[in-house]
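Just dropping this structure here.
A single protein chain has been omitted; all remaining protein chains appear in their positions.
Labels run A, B, C and D following the written order; every chain starts at residue 1.
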Amino acid sequence: MNKVLLLAEILTVASALVVGFHPNILYASVFLLFTFCGVAVMFLYAGADFLAGAQIIIYVGGVTILILFAIMLTQWLYKIKLADLRNKMILPAILSVAVAVFLYRALHQMVATLPLQTPEALEKFTSTPKTALMGHALLGSYLLPFEAITILLLGAMVGAVWLARPE
Amino acid sequence: MFPILSVMTYIPLLGMIVILALPRNNPNLVRWVAVVATALPLALGVYLYMHFDRTTASMQFVEQFDWIKPFNIQYYMGIDGLSIPMVLLTVLLSFLCIIASWGIENGVKGYYAMFLFLETGMMGVFCALDFFLFFLFWEIMLLPMYFLIGIWGGKEKVYAAIKFFLYTLFGSVLMLLVMVGMYYYSEPHTFNLLQLAQGHQFVGKTIALFGYSLPLDKLFWIGLFIGFAIKVPVWPFHTWLPWAHVEAPTAVSVILAGVLLKMGTYGILRMNYPILPEATLWASNFMMILGVINILYGAFCAMAQKDLKKLVAYSSVSHMGYVIVGMASFTTAGVNGAVLQMFNHGTSTAMLFLLVGIIYDRVHHRWIVKPDGSKGFGGIASVVPVYTGVMAIALFASLGLPGLSGFISEALVFLGAFSNPKFQTYVVIGSLGILLGAAYLLWMFMRVFLGPLNEEHKDLKDMNWRETFTLIPLCVLVIVLGVYPMPVLNLMGSTLAKLLTLFS
Amino acid sequence: MNHLMQFSSSLQGYLAVGAMLFSLGIFCVLTRKNAIGILLGIELILNAAAINFVAFSKFRTGLIDGQIVALFIMLIAAAEAAVALAVILRFYRLKQTIDADEASIMRN
Amino acid sequence: MAQQALLIALFPLCAFVIQALFGKKLPRHGDFVSVLAIFGSFVVAVPIFTKLLTQGHVFETFQVTWMALPGVEASGKLNSAANIVIGVLINNLTAIMLIMVTLCASLIHLFSVGYMHGEERYHLFFAYISLFSAGMLGLVLSDNLLTFFMCWELMGLCSYLLIGFYYKKPSAINASIKAFMTTRVGDTMFFLGIAALYYVFGTSNFMELYKALQQGAGHDVMIAGFPALTFIGFMVLMGTIGKSAQFPLHVWLPDAMEGPTPVSALIHAATMVAAGVFLLIRMFPLLEASHTILPIVAYIGAITAFLAALIAIVQVDIKKVLAYSTISQLGYMVMGVGVGAFAPGFMHLITHACFKACLFLCSGSVIHSVHTQDMREMGGLKSKMPITFATMFIATLAISGVPGFSGFVSKDRILGGALAYSMEHQGHYLIPLLGFATAGITAFYMFRMIYMTFFGHARDEHKHHHAHEQPVTMTIPLMILACLSFAIVFAGPTGIESIDHMMPVKWFDHALEGAQHEMGIAEHLSPEAEAIHHHAHGLALILSLAVAGLGIFISSITYLKHILKAETLKKMAGPVYPLLWNKYFFDEFYIGILIQKGLLKFNHFLAVFDDKVIDRICVDGWRDITMGVKSIIGRFDDVVVDRIMVDGTADVTAGGGWVLRQFQTGKVQHYLVLTVMVIIVALFYANLGLK
Partner (left out) sequence: MTAETLHNIKLLAPEVCLTFFLCFLFVVDGLFPKTRTNKFSMITTVVACIAGILLTCKVGKTPEAYFGGLVVNDGFTKFFRYFFFFTAAVSSYVAFGSKEIETRSRMEFSLLLLCTTIGMSIMAAASNLLVLYMGIEMVSIISFVMAGFKRDNLKSNEASFKYLVFGGVASGFMIYGFSLMYGLTGSLNYPQMAAYLTAAQGNFGLVFWLALVLIYGGLAYKISAFPMHFWAPDVYEGAPTPIATFFSVGPKAAGFAALLRMLLTVFAVKTAEGNWQMINGISLTHVIAVISALTMVVGNLSAIGQTNVKRILAYSSIAHVGYMLMGLVTLDRSGLTAILFYLIAYCAMNLGAFWVVGVVANLRGREDLDAFRGLGWSMPVLGICMGIFIFSLTGIPMFSGFIGKFLIFGSIIKSGGYLWLVLLGVMNSVVSLYYYIKILKSMWLDRPESPESLKLSTYHAVGLVGLAIPTVVLGLYFTPILEFAERTLSNLL
């Protein structure tokens, strides 16, 4: 069981590396899809079953497809080469590594001192199905953000349509 | 009680509003409204002069009520012997300048509106007894001044206006800091200048800056002083002055030199002296040195000028040096002389600027020596005798000729300063300024008025009735105060005497 | 290997993946000349955050509030992607390119 | 009486006001106003003088508070300690000065009516000399140094206006400004002296000053590192040096001859220049009290007298000769005061005023007649202008020190005093030496002038032909002044004491004794000193007669008989001649070096400094600095920050935000890079903070 998780994690990170480094945007987007899938698996193992599904539906089914569409619409993009990126990569690379180093240090330190759930509680948490809980939460204590996001989505939709619609 | 000071302050503002409401196509109406709006304060000024109690050092014609409660800011107006000469000078010069500006042709409405606004600001500064109110009026003056120089000025007007504005703003933000500081470090928190002056509130307190603990009162003193010094202007903060004076239209130069410069020294006497007497004593040497530098530096620079107006402008730098020297002497004669010099310089420089303006209106240049080295004027005494005569009076008054007003104040300043054993050497050096003052003014007089007539100007017209009208009151003042200065001196005596007790 | 597997299922593992995604997201955002590529980077960063939330939700609090946040992150990411792609398409229509460096008429 | 005495000054002042404002519209351009005013003054002065003559002593004062400067005492009460009080002081000196000044001025006014007739700005001329008279009379009447100084300056102004009366003539306006500025150097220092006096004694009133000095005040005060009395004395002396044209500030007086001749007579001979000496006399107690100043005064006087006399020898302009002689005579007076011969000094002031006024007016008469001032174009005028000649000759005799004339009396006494001084104080032999030499030279050049002007043949026939005697208004003043040049007016018929004491006319000496008593300087000589003085005066009498005679003799053989050629003398003088001709190069030094090379250069430097340095560097300088930084950072960019700065445009306006704005490349990823960099720096900082 842990093997699957490990594989998913490796898949996630490896795909993310491709997303980061592959010169071709098309490949990058396709590998982003794999990353999302890997993350979905991770969610599943973290007891977020609903979320894993949502991840697949929203990200894999929605966002990535949207991106791919956009790439197709602007197909000029096939021409981009790695060479175009390289001369600007040193500083970002240094920065990213620095960020990673800080994250490592910080998280390492944090995990060591953080009061964590007991293994039993973890087990219980993982095994509880979350969909119903989520539904209650969204219409209960988290009603406000839920309502808000509807307005947000309405706005985003109207806005996106206004921008993308041909004259 | 009739709020005479407020009325004097706000009548011009009212006039400004009326002018803004007037139609654009009737400039004469605008002018007459402006005349009325300045004549009324002048008339009230005369009333003030008559009813001013000369025997007391306390504030008179006081108006006081709460304005902004949470900060204990009051609307507090009042005058004492220190302010009244300045108030009188302000109303007089404003009135004369309105008349002297008759020749402004474009943007008449805006010009007069700004001018009246300026008068409100000036009056307010001299009447305000609350630091916040003072600061408000102090800054209010900047705005019309900026526009007056920038719109109706000479060739380099924009540069001059911006320079003036930036310099003064620099000074006033320091003042702002001190104001806020004084408020919070006084007990109880107050902006009331008279309360602040009680009890040496800031002595011995310190404030931290970059880890250094600095004495509060000296810091305040320096902040205020720089703020005021820029206005005076004290060397080395003076470089805005030649620009602003030269580029400004005539009447504005008159106000600048006649009233605005005095605000600096007035401020020092109103704030630095009574509120921070210990720091003032501490800095007296420094002030004295700056005063002497001002005298000499201004004079030397004036001597090198080829532009008539610039020469007069630098002469102001020099003359304001006397005021600083007098103030810093802490003697009765010196301080009285300084305040008198503020008044007298107001009248004599106003004359000079008006006169320069008159000639500029006619020939559209002011070169003593043109940039190409040829003569700008020369020998015009024969074509404009009256003008020459008045110029001579202004000039001699300015260089401190006995019998004219400048002498009395300079003499008092020197007598006073010399009576303080600390400063005798400075006075000896500073006295060189008397000499130089005569040198550059007479040299200018020689090159412009005397000698063979420059044929370019043989058709020059002498002064007309309007110009004469603006100059006569000043002429009379210059001569009368030169012979008998008591009409002004006795206004300030008691107040200054009380002020000086802080330093004995 | 066992050790690795242990690690992968622990909080550390999740956080490590999140951190990697975050760093790579930053790298991607900073290096991609392609406007859509930048968007990819942003998505990575958002996913990193989501992973963290989910992980903390399980290991730290044992509540589902973290998962709720993750859900909202997803929704917002979708909305953002929609708007972003609309903007990019408009950009492409106006300039015939989606090179991010081309968007620099306004500067200094 | 003191109040009425004010009228003496007020009459001319009113005349000035009337003339200045309405003169042009009055009939005759109002000359009568001025003339009547000054005669009025004379009339008012006469009773004061007669009182002096009849009672031998006058003393009146009258004071008002001019400026009230309240101070606060510890008790909180206002006091008036600092008030400035002014007033009128009439004593013996005043009375004599008043009568002299009003008389001379009246006569000169009268003379001017004829001399200035038809001139442009005729009314202003009268206005100015009225104002001048008012100034001089005010000065004489002043009981304190402040009003004294005001009048002093007022005269300076009039001098300026009158020298530059022909304002279209460049030389005239140059001379006027030179006069004003040169005297102002002295005036400024004098004013400092007043300030110092005010500081030390708390007053500037003469009588109070004398009193304080008698009580020994002021000895322990220091000013700017000097003993106060020395400081004040020196400053007062500087005032005198400026006003009375003493070495080294004498340069203005010869140039002042650019003014109309009556002005020269009035201001630059009879009155204003004498004011300096009058000041020394008024301040004599103070000078005496300081000990160090008097010798300096004496030397200044002696040197001036001698140097000026030498220059006078080579002058060809008749007025210049008189001008230098004036300087020289003023030097005598100053020397007299310096050696303690206070009374003779004052006497010389008075006698000199009369005969020098006479001389100047005569020269004016001559100039008016021949329309030139160059003596080389004159000659043989004796027959054409007999009255002028006679009066001028009398005055010349007086100035040359011929017994029987007034100049002899005073000069002889001064020389006697100088000799006595050098006998009393070893080492000061130069003072009498120069004095006697000057006496001889004076006689020489004065006679040279007479000979060149009136004797011999006419060198310019045309001018000679047109020459004529002047109208009565001009000759009467000459005659009156000539009459005053006789010794008998002041002392006795001959002026030689040993002869005159049979029939003494002692009013002057009496008056002076009274004055000295008032000032607290009455001499009580020891018997030895008495003997020395007696001896010195005897010796001086002989010597002065001898040198005067010698001077006249040489002059006669050179210029009258032409036995000795002037050219020969010139050759004998060698390099001295050009030195004299150029007046020791004083003008060149002052104007060429001090003013043009020094002052003006300095001014221009400062003006440029103001514009360039303070303004540009301190105010606008931040721009330059940024511009400098721009190039450094420019290199830094290429290497480190890569393209962030590459697009930095070279044509961006210089400004404080230049560098910052380079970060705003317009590329959003650059922004992000920068942001992340800052974040990392912040984290780094936080990390450091944690350790």
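In the analysis below, contacts are C-beta pairs under 8 Å (C-beta built on N, C-alpha and C of every residue); 3 or more make two chains touch, one makes a residue touch a chain.
Small disclaimer: the values here were computed from a predicted structure and weren't measured.
Note that the absent chain touches A, B, C, D when the full complex is taken as a whole. Among B:V173, B:V386 or B:V483, the one in contact with the hidden chain is B:V173. Checked against the full complex, the candidates B:V35, B:L143 or B:L502 give a single residue touching the omitted chain, namely B:L143.
Counting the whole complex, the residues of subunit D in touch with the unshown chain are 652-658, 660-661, 663-664, 666, 668-669, 671-672, 674-675, 678-679, 682-683, 686-687, 689-690.
Looking at subunit B, the residues touching the absent chain are 67-70, 107, 135-136, 138-140, 142-143, 146-147, 150-151, 157-158, 161-162, 165-166, 169-170, 173-174, 176-177, 180-181, 183-184, 207-210. Residues of subunit C in touch with the missing chain: 18, 22, 25-26, 29, 35, 38-39, 41-42, 45-46, 48-50, 52-53, 55-56, 60-61, 65-66, 68-69, 72-73, 76, 79-80, 83-84, 86-88, 90-91, 94-95, 100, 103-108.
The rule is simple: only the chains that are shown with their structure count from here on.
Chain B has the Cα centre that lies closest to the mean of all protein Cα atoms in view.
Centroids built from CA atoms put subunit D at 35 Å from subunit B.
Centroid to centroid, with C-alpha atoms defining each point, subunit A and subunit D lie 100 Å apart. The set of subunit B residues touching two or more other chains is empty. Shared interface positions of subunit A, defined as residues touching 2 or more other chains, are 88, 91-92, 95, 99.
Listing the residues of subunit A that touch subunit D in their complex gives 87-88, 91-92, 95, 98-99, 102, 105. Of all residues in subunit A, those touching subunit C in their complex are 2-3, 5-6, 9, 12-13, 16-17, 19-20, 25, 28-29, 32, 35-36, 39, 42-43, 45-48, 50-51, 54-55, 58-59, 62-63, 66-67, 69-71, 73-74, 76-77, 80, 84-85, 88-89, 91-93, 95-97, 99-100, 103-104, 107-108, 111, 114-117, 121-122, 125-126, 130, 133-134, 137-138, 142, 145, 149, 152-153, 156-157, 159-161, 163-164.
By the touch criterion given at the top, residues 4-6, 8-9, 11-17, 19-28, 30-34, 36-37, 39-41, 43-44, 47, 50-51, 54-55, 57-62, 64-65, 67-68, 70-72, 74-83, 85-90, 92, 96-98 of subunit C touch subunit A in their complex.
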